[in-house]
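Worksheet for the structure shown next.
All protein chains but one are shown at their positions in the complex.
Each chain gets a letter, A and B, in the order it is written, and its residues are counted from 1.
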Amino acid sequence: MIAHFPILQVIIPLMAAPICLILKRPKLVWLFALIVSGLAFSISILLLQQVMTSGVISYELGGWQAPWGIEYRIDKLNAFVLLIITAISTIVLFAAQTSIEKEIPKNKHTYFYVLFLLSLTGMLGIVATGDAFNVFVFLEISSLSAYALIAIGKDKRALWASYQYLIMGTIGATFILIGIGLMYQMTGTLNMQDLSQRLPEVAQTRTVFTAFAFVIVGICLKLALFPLHLWLPNAYAYAPSIVTAFFAATATKVAIYLLIRFTFSVFGLSFSFTTIPLQTLFMALGLLGIFIASTSAIYQNNIKHLFAYSSIAQIGYMIVGFSLTTVAGLTATLLHLFNHALMKSGIFLALAAVMYRIGNVQLNSFYGLGKQMPLTMAAIVIGGLSLIGVPLTVGFISKWYLLVALLEQGWWPVAVLILLGSLIAVIYIWRIVEVAYFKEPLLNNKPVKEAPLYFLIPIWTLIIANIYFGIDTRLSVQVAEAAAMSLFEVTP
Amino acid sequence: MLIGHFNYWIVVVLMMIGLYIVIAHGNLIKKIVGLVIFQTSVFIFYISMAKVDGGTAPILADDISQYSNPLPHVLILTAIVVGIATTALALSLVVRIKEEYGSIEEQKIQSQDNLSQDKLSQENLSQDNKILVNQSQINQYQTSQAQENQIQEYQQDGKHR
Partner (left out) sequence: MLLGIYGLLSAIFFVAMDAVDVAFTEAAVGAGISSLLMLVAITMTGRNENTTRHKPISALFIVIITGGLLLYGTFDMPYFGAVEASINSHVVPRYINDSMQEIGIPNIVTSVLASYRAFDTFGEVVVIFTAGIGVLALLSVGRRPKDDDKIASINDSMSEQYLVVRIVTKMLIPFIMLFALYVQFHGDFGPGGGFQAGVIFAAAIILYAMLFGLSTANKVINQTFIELMAALGVLLYGCVGIVSLLNGGNFFDFNVLSNDPIAGQHLGIILIELGVGCTVASVMILIFFNFAGRKELQNNNSNKNEESC
């Protein structure tokens, strides 16, 4: 069985989705989905252990050797991302049944779980595969389920947000398809490993250049890199809160994984960064994203909107680290992948709890919430501190590694800009903290109780993880560094 | 060289027509139509890539030696299905949007959203004002209470003396 883990990682959630449809009763389906997600999580842990000790795992689907068949290729980078996705999905599912009771009509609860599992499958499939066209297929699975999940709630603005996301996302996916087609045309293969060996011969042709451009732009649309981020704030703000908690921590991470995979492993380091001034381009876009998004966050009254903009800023940080193309820079990006997932899902789960108790997440409702929902607000505060980068939290670790990587390469001005970005984060976090702890509740606000246990347990698991991994960084740093180094070995 | 590549250029033109429709038009259904045109032109691109001079359909038969490339056919079969899946989902979103917003023009929908957003921020402002008013009322009440307490103390002091 152990040899089949790569495929079981994806197949178990995939087969569980139609079974959920057959099972019908929401509470039963919820338990089933939770167990399935937990299983996927355990498989990812075992996969990571195996990869760290024995190296890359290759799995031939159908028994056909690559490139004639499809290959699943798990290396340290994949395994790390698989771990993050399955961990977040399990933790988020714990609170799901309670959260959707108020945000999604009852007759749609079963569909919610089916779509959730399908979305999980799609993301896992994108990460685990070693075949370029397979990436496209599973990208579409995860995207389609995302569009439906965003629109399934009671808020009508989510419909429009989902439609915009659909249009932009489909254009992005079609761009990726065009890029894959062009790559296939010049090399004759779809397998990523094979492509990396055959692309250098034809690397100087204009077609390959075009292919690269289309793939990168397509991925950046999914990544919400400035200026292609327009779909993200509305989609995250109006989707059911539990959906936001899941996507904020996973969807964009998968896109960053794809970016790293295509630039480092498929096209190769030298082609990606020397033929095209990708380094300066990405650094500039990343910095712009950080500042513009952080500043937009300050003016938001809808707190989910605020943290959505904050997510765009955090993606900017990851892209800056990526643009350095050093082991240290990539380590910082991968670390932030892990840490941001912990931070954001914790914060959005806490917001889900607020939504559950109060019914909206306008800044007004937060007045005096520090006394009424102490544990929930404390979680948001700690998450916010992590976003700013206060020591003892994971946010600090990521920022530290990023700054070190920047200074190593002599990018002093950029390092200063990163610190400035953190200061802006202080402003918007302070807005919430001030209102929650230093103001009295408004007359219109009804008194509320603390969030139910179903919320508090996952929220605090994540927050404690935030602090734990901020102090004991061995696990995350070790894996991130190993993954970064392995990428540099493979490329020609 | 021109003749060798003309098929690709036609495809590019089709693609750009589709892309233009998606971005420029405000009607939601027309956007979807543009998307479908865009996707279908990508299919044509892949299939024209697969054609081999003198080849036939890739179904094995004894008297044929040259076949067209079957791999793009497989990929496009998958892509067609993905395309219809996306279209179906997009159309159902549009139907719901029409029900909820009453219109399928991008501008009308966005103006409705902006209106509700403005209403919310106005409520926020008025809430802030209410707090200030309440706060000052509480302050007044507290100061008057303090004054009354002082008066009572003086009276009691007066009585003692």
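Simple rule for what comes next: contacts are C-beta pairs under 8 Å (C-beta built on N, C-alpha and C of every residue); 3 or more make two chains touch, one makes a residue touch a chain.
What you see is a predicted model, and the numbers here were worked out from it, not measured in a lab.
Q: Touching the left-out chain: which of A:V51, A:M192 or A:A211?
A: A:A211
Q: Suppose we count only contacts with the excluded chain; which residues of chain A make the list?
A: Given the touch definition above, chain A has residues 4, 7, 11, 14-15, 17-19, 21-22, 59-64, 67-70, 107-108, 111-112, 114-115, 118, 121, 125, 131, 133-134, 137-138, 140-141, 144-145, 147-148, 151-152, 178, 182, 184-190, 198, 205-207, 209-211, 213-214 touching the missing chain.
Q: So that we can see where the missing chain sits, which residues of chain B does it touch?
A: Per the touch rule, chain B residues meeting the hidden chain are 4-9, 12-13, 15-16, 19-20, 23-30, 32-33, 36-37, 40, 43-44, 47-61, 66-78, 80-89, 91-96, 98-99, 104-108.
Operating definition for what follows: only the chains that are shown with their structure count from here on.
Q: What is the distance in Å between the mean C-alpha positions of chain A and chain B?
A: 18
Q: Could you pull out which chain B residues touch chain A in their complex?
A: Checking each residue of chain B against chain A gives 19, 22, 28, 31, 35, 38-39, 42, 45-46, 49, 71-72, 75, 78-79, 82, 85-86, 89-90, 93-94, 96-97, 100-101, 109-110, 113, 116, 120-121, 123-124, 127, 130-131, 134.
Q: Can you check the complex and tell me which residues of chain A touch chain B?
A: 133, 136-137, 140, 144, 147-148, 151, 156-157, 159-160, 162-163, 166-167, 170-171, 174, 177-178, 181, 184-185, 190, 301-302, 362-364, 367, 439-440, 442-444
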